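One protein chain is absent from this view; the other protein chains keep their places.
Labels for the chains are A and B, by order of writing; each one numbers its residues from 1.
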Amino acid sequence: MAKKIQLENFEQTFDRKLTAAEAYAARPRKWMLYTLIVLIIAVLVGWSSSDVHFTGLTVTGTEVAKGVLHGVFHPDTGLLFGTGDTDVPYLLMQTVAIAVLGTLCGAILAIPFAFLASTNIMPKPVAYVFRLLILMIRTIPSLVWALMWIRVTGPGAACGVITQSVCSIGMISKMYITAIEDLDTHILESLDAMGCNAFEKIRYGVIPQLTASFISTTIYRFDINLKDATTLGIVGAGGIGASLVQCLNSRRWAMVGAFVWGLMVLALIIEFVSTRIRRKLAHGA
Amino acid sequence: MIEFKDVYKTYPNGFTALKGINLQIEQGEFVAIIGLSGAGKSTILRCINRMHDVTEGTLTVDDVDVSTLRGRELRRYRRKVGMIFQSFNLVSRSTAIKNVLTADVPDMNFFRVLFGIFTKEQKMRALESLDKVGILDKAYTRCDQLSGGQQQRVALARTLNQNPKIILADEPVASLDPITAKQVMEDFVRINRDYNISILLNIHHVDLALKYCDRVIGIRAGEIVFDGPASTITQEQIDEVYNGTKAPTMGDGE
Partner (left out) sequence: MDNENTAVLYKETLYDKIFRPQIITLENGHTVRRRRSRTPFVLLALILAIVWALKMTGFDIRIIVSRFPKLLDLMEKLFHPDWSFFPKVISPLLDTIKMSILGTVIGCALALPVAILASSNINPSIVIVSIFRFVLALIRTLPTLVIALVCALIFSLGTFSGTVAIAIFTFGVVSKMLYESVETIDMGPFEAMEALGANKFQAFWSACVPQILPVYLSHSLYCFEMNVRASAILGYVGAGGLGITINERIGWRDYEGLGMVLLSLFVVVAFIEFFSAYLRKKLS
């Protein structure tokens, strides 16, 4: 930095024109930094690959790989289009239901957290305590949350709902906080000038600014929760995951294929819709 | 010498931008092309360095028919023709000198390009180019921290660094404020005089064209309506370029 400042004020300091040779001599030397960065990454990669061994395929490895591929191309259509309680459409619906409820509860629960953790509303120490809390909620993996809630609700879809409500708080409130801290306070000033009281200021100054981004965040999280809900099924929290894992473990490949197709189609649809709605919200419907 | 002989240019969408252009520009001239937007000013410049192909007629530069050039030959030809853009077209995250050095990239071997290794001579030459436009002290500053005028000078230095015989400038001062615009125009004048580089520029501001350029070409709807020394152009002739009887208006499908 010192050298750059010297270069920029050269003419005032020395009262003569800078020459190209002098500018070259004063060039910032960045290659050391770049080499260091590359070296650090190389060392990290080397260190991590030391313990990740390729131990070859398992005895049944090729059979599994073939089976999965075969299943994906020849899914069990009876399961895929069936209407029973254990068929793909019903399980997908249940997964969606878990995600809907979980996201909604999470989005509502996140509001107080977000306001309490915003530095422009709360005093800094309080805000930072709540931020730490939010970080803790976020750090505990959703699977662990599910395993803990299972002790309360027992296995089933309800466990998925409550787990997702809690897990969503972390990310949703983090994004809410950004929206709250970006609030345009000039509007409040002008409302003040018109003689509005605190409630009126919140109703007409704050809420209109926040709704669009809050809704957008919620929809985005719904997208994530839907994929996450599949995972939660693995520990018994309802939805399609449990059946998928069972089929994988018992090697019923055609059924695996049916579940995978169902999952992909659902996720693609939801992602498409959610992206469109969020784009509309961002550009004004 | 640049020579247009009955040049026509029709775009793929059917719009004819140039209709029988005949033009001769000697080495070392400083020419301004004036006209309404859409009249074909940019097309003339972009035909010279073959960013666009001419549809009909011949365009020769130093006795070489430009339309016959292909691949490597075309790229070698473009080395002699520098181009300046309205929006500067610099990598704004990189420093000024890095942008100037990119002018050397076409002559470098693959691995030097890949790792961005430049020799000391190249760096010194880049610094000298920056010195020629008077912003040597900003050599190691990132372009997004420079003002518009300074950025256009970096672009000019990049062009000088390729040792061109011709510089084509497409609305070089349109995004600049009046004072900076004048400074950049003075840079062009100096470069034209000191290095005997032909300069062709498109410009909206007639006053700047008349003040700084030697020769002014007025173009309207793809045809040349005026061509002569800046000192002889009259107000009537300018009016004809900008709103003559046959001038296109919005909506008649020019």
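The definition used in the following text is that contacts are C-beta pairs under 8 Å (C-beta built on N, C-alpha and C of every residue); 3 or more make two chains touch, one makes a residue touch a chain.
Since the model is a prediction, treat every value here as computed from it, not as a measurement.
Peer 1: Need the list of shown chains touched by the one chain that isn't shown.
Peer 2: Output: missing chain touches A, B.
Peer 1: Decide which residue listed in A:83, A:139 or A:185 touches the omitted chain of the complex.
Peer 2: A:139
Peer 1: Tell me which of A:26, A:183, A:202 or A:234 is the one touching the absent chain.
Peer 2: Spelled out, the listed residue whose C-beta touches the missing chain is A:234.
Peer 1: So that we can see where the missing chain sits, which residues of subunit B does it touch?
Peer 2: 49, 51, 75-79, 81-83, 85, 87-94, 98, 102-103, 105-106, 113-114, 116, 155, 158-159, 162
Peer 1: Could I get the residues of subunit A that touch the absent chain, sorted low to high?
Peer 2: Looking at subunit A, the ones touching the missing chain are residues 41, 44-45, 47-58, 60-62, 64-65, 68, 93-94, 96-98, 100-101, 104, 135-136, 138-144, 147-149, 151-153, 156-158, 160-162, 227-228, 230-231, 234-235, 238, 241, 244-245, 248, 260, 263-264, 267-268, 271, 285.
The criterion applied here is as follows: only the chains that are shown with their structure count from here on.
Peer 1: Which stretch or stretches of subunit B touch subunit A in the complex?
Peer 2: That would be residues 97, 120, 123-124, 127-128, 130-131, 136-141 of subunit B.
Peer 1: Touching residues of subunit A toward subunit B in the complex: what are they?
Peer 2: 4, 7-8, 10-11, 18-21, 23-24, 26-28
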